[in-house]
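Below: one structure, written as structure tokens.
Some chains have been omitted; the remaining ones sit where they do in the full complex.
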């Protein structure tokens, strides 16, 4: 998960960068481009965590014959995530 | 724009919170719920910046008869933003 933490640190830096842009009264469109870059980066981290989760927890649950609840839980978070 | 900066500071804190959750090896679903909360918060900031931009820059451009370019630029960033 070190890679994930590094990506989150980069995202934290990007959020600070946007704060600075707002303080410096930078052009709104440039701020929006930057926010949308953070959105993409976060979504990408979300997908990595999801893939990891399916490869481990969900797969284990399925192998133990307990896949149903695990898959339902996954779908609920995917729905929230895609809003 | 002070409100916007405060919201960005809260988002920065949330991103740090997710780093900690990953380091502490917390349950993936809880991490995903947290990431999706950050997505919503960021999207909401994006909408505030967009509304402000339309109320100021785009409106001014329209009043000066130069709305077309300004609206095109806005639509391009909206498309990127909604990906």
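Quick notes on this one:
Going by the order they are written in, the chains are A and B; count residues from 1 in each one.
Methods note: contacts are C-beta pairs under 8 Å (C-beta built on N, C-alpha and C of every residue); 3 or more make two chains touch, one makes a residue touch a chain.
Quick caveat, the model's predicted, so the values are computed rather than measured.
Sequence-identical chains make up the whole complex; the displayed set comprises 2, and the total in this structure is 4 copies.
The criterion applied here is as follows: only the chains that are shown with their structure count from here on.
Averaging C-alpha coordinates per chain places the centre of chain A 14 Å away from that of chain B. Interface residues of chain B, counted against chain A in their complex, comprise 1, 4-5, 8-9, 11-12, 15-16, 18-19, 22-23, 25, 27-29, 31-33, 35-36, 38-40, 42-43, 45-46, 49-50, 52-53, 56-57, 73-74, 77, 80-81, 83.
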